[in-house]
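Complex shown without one protein chain; remaining protein chains in place.
Our next item is chain A:
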Amino acid sequence: MRETSTQLMMGNEAIAGGLLEAGCQLAAAYPGTPSTEILQSIINHRDQAAAPLHVEWSVNEKVAFEVALAASYTGKRTVAIMKQVGLNVAADPFMRTAYLGTVGGMVTIVADDPGPHSSQTEQDTRLFCLQARVPVLDPSSPAEAKAMIGPAYALSEKYRRNIVLRPTTRVCHSRQSVAVGAGTVAGHPSRFEPDPGRWCATPAFLPALHAGLNADLEAIAREPEWQPRLTPGDGSRAGMAIVAAGIAYAHLVDLLADLGLAGTIDLYQVVMPYPLNPDFLAHLRSDYQRVLILEETYPVIELQLAHPGAVGKQTGAVPRVGELSPDTVQTVVSEFLGLPQPQAPPPTPRGQRPSLCPGCPHRAAFYTIKQTFPDGIFPSDIGCYTLGMNLGAVHTVHCMGACISQGAGFFQAYRLDGGDFPTIVVTIGDSTFFHAGIPALINAVLQQARIIVVILDNATTAMTGGQPVPHLGIAAGGQLTKAIAIEPLVRAAGVEFLQVCDPYEGATFAEVLRQADRHIRSAEGSVAVIISRRPCVMDPVAKKNRVSLTMSINDDCAGCGICVSEFECPALSLSEELGMAVIDQDRCIGCGTCVDACPTQAIEIEEER
């Protein structure tokens, strides 16, 4: 056993530490901000696991959930980890698991992103859990998130139910001193007991399972460990209470201390927003005239409370959109307590927008696509390459894998009108392709959609920091596994036009795009696939092997700004002083791909450096 000590840890690392100490034996995840570092940290510290451990980056969240679920059937403690929109992907098995239950402890960690900072929605997993009827925990700090894991497994095993832990971005990506090494729980031998009435439950069995779920939820709501935690006031604000959950509770504690109001009002921290103890709700309804509810992102506690004197998101007292920042909490609390309103923070500019890295192969691909088909339609997807928006080469971004089906949908719509149709170029990353692109590709071929699909293969899951992808043949711990190549999958999906191309070779890439366009417009035409292959510039191996060119801009520069606006490399900018483009040598990696973007050939390659 390790020694107990305190360490500065990111929330996600703290959660990983909690999982290892609790004897979790199987962890499956698909990366997604803000959840990614949880599995990464389990991988980094897997030597500290007390029991044998299987860790995997699954191909998507549905798969991750199902792997963790079945392992729990054998008695082992397991975890499935994802971001909030990942739960949408895993919704099907997740919902049914509520009825059928688990055996070994199963925790599902779903990281929410109020704001959102790095997501396509700011949905609230707690509301999802209310609909799915799954207990959900809402930590307010890294240390608290870690401390919840062991008891969450105990709760899961007591009732044989999946339990959700819902940290938010501000918990996941905070650092705090956290106690580690408190002790570890031994593993469990695998013993699966077939129970067809449960694990295969046909509709005939479901009413009984549903009734069992309801009974368990009633009992779980009254579990002492998970009751709202009261910090009593001094009676000076009798009949009033504030109920808060998650990071909003932490903001509130700091604010009240700052205003000198700590301990002047009854304060409840709700750690399990669903299911709520009916006695707690009755107590709030009968003993308080006015209750303020602070929670992210949807009114989950407020909905269950249904108190005429309660104010929150439902009543509009708390903003319904965006993150509950400490400033917002101050405004809301001041209103509730009748304090003078703080000065409204001045409106601020948004700051620098993100863009693809200097030298990113996606930029080169997008630029060529846009130049080749100026009137094209460009569905794209989730990843760094979403930033192709900045180049005008991304027209739609919806959810993992949607771009291929959206491309097909665009085509079917235009086909109905007869005559010519616009060239539709879909861009999808390699990891996204494996995640949800394959069924969509099969469907597009089946429905004879005449579209070009460009698979942006940079050999990594770049957006989330470089997790391995299936065609590398590397598993989560770094050990070798079977590599699953993209090309045979594409061919097996019935695609007849398949080319592989280096996006840095702009002229060749453009020619292949034109060939693909001829193919989709030919009599036998269907889906054309181009694999745009070059490693992410952040990849450590690619970094080492890179040939770096010294770039400069000569006097032919007309100061038109086309390289800045159309090519959009962050190392290029227009100097108003000089009236010409300049290269920031600190940021330029010398890829040389911007040369073609200049209409006056003013961007030059000086030499290899």
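Just so we're on the same page, contacts are C-beta pairs under 8 Å (C-beta built on N, C-alpha and C of every residue); 3 or more make two chains touch, one makes a residue touch a chain; residues count from 1.
Here is the rule we use: contacts and distances are computed from a predicted model.
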Missing subunit (named according to UniProt) among the choices "Urease accessory protein UreG", "Indolepyruvate ferredoxin oxidoreductase beta subunit", "Peptide/nickel transport system ATP-binding protein" or "Thioredoxin reductase (NADPH)": "Indolepyruvate ferredoxin oxidoreductase beta subunit"
Residue among A:Pro52, A:Gly183, A:Pro354 or A:Pro422 touching the omitted chain: A:Pro354
Given A:Ser58, A:Ser72, A:Ser140 or A:Ser526, the one touching the chain that is not displayed: A:Ser140
Option touching the unshown chain, where A:Thr33, A:Ser58, A:Ser72 or A:Thr97 are the choices: A:Thr33
Positions on chain A contacted by the hidden chain, ascending: 6-8, 10, 33-34, 37, 117-118, 140-141, 170, 173-177, 247, 249-251, 253-255, 258, 325-327, 330, 342-343, 345-346, 348-357, 384, 386-387, 463, 570, 586-587
